[in-house]
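Only one protein chain is missing from this complex, and each of the others stays in its spot.
The block that comes next holds chain A.
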Amino acid sequence: MRPFEYASAQSVPQALAGGGTGTAYLAGGTTLVDLMKLEVMTPQRVVDINRLPLRGVSADRDGLHIGALERMTDVAGHPLVGTGYPVIAQALLRSASPQLRNMASIGGNLLQRVRCGYFRDTSTPCNKRQPGSGCPAVDGENRGHAILGTSDSCVATHPSDLAVALVALDARVRLTGRTGTRDVRLADFYLLPGDTPEREHDLRPGELVTRITVPALPWATRSAYLKIRDRQSYEFALASAAVALDLRGGVIRDVRVAVGGVGTRPWRLPTVEDALRGKAARPEVYEAAAALAVEAARPLAHNGFKTTLVRRTIVRALTNLGGSR
């Protein structure tokens, strides 16, 4: 860890005034401090934002609002979340460990950095960490890496479970900067790596994630997050599916499907949704739709199994949620 300046902000304007290039905002610290110890992140200045009033979980006509500094544990346990949006609660509870969930903030969860072993090891090249240095994962150890949205510069998987659930639900993030506030669809907030994998999202220097809004979706009460991994706890997804079903009389009136563990960003699947909408909730329908998920997949040497796994994960999630009559 390199020496750095530390300041604690008491208000959003104060935090924004202290932000900018070379500054990192500290919330739960579960990503930032870890990466600072590894010298993957070397901010000159750390601004602690834990005292900012960015808390609270509430619902109104616009939907569910979650303050960016709410802790994962608290959001997962909130009754508005558990009953209205089980997919969010489940995604949170299948993330990390209780200790980490007690510390980690919702805003920080959405901004967490990738788990690629090359990104985390400063003795190896990494385009995300050192633009232009190369990507050893393309030809190296890539069992956990992405099959969707990859480029020759970066194949790292987006690590957040929560983001997959939120993208499925069309959530928006509120970004507050010195010149004002803007709301962005979370699906648009995340950038594909392309030639600039160091740019992971549309957050401008000095901007803060202040709030997340999930639009009202009454039928999200029938939603679930299915996470598949080698270990049953405390591991990132090999594949995951966030699914919500509006099911009436055995017919899928509407549906949301997003997948994780396979994309360079949380991956909404509109073609899969289109293939399900209006159809009977039956195994062959699920399977035909899920096959569309991987049409654009670009498997690497060690993660080819993910094309099969993610399809099966979608089918299993739909089967659990909708039955297979």
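Some points to look at:
Throughout what follows, a contact is a pair of C-beta atoms (placed from the backbone, for glycine too) under 8 Å apart; a residue touches a chain by one contact, two chains touch by 3 or more; residues count from 1.
Here is the rule we use: contacts and distances are computed from a predicted model.
The chain absent from the displayed complex carries the UniProt protein name "Carbon-monoxide dehydrogenase large subunit", chosen from "ABC transporter ATP-binding protein", "Carbon-monoxide dehydrogenase large subunit", "Actinorhodin polyketide putative beta-ketoacyl synthase 2" or "Sigma-E factor regulatory protein RseB domain-containing protein".
The chain not shown here touches chain A at positions 1-3, 39, 115, 117, 120-124, 139-141, 143, 228-235, 238-239, 305, 308-309, 312-313, 315-316, 319-320.
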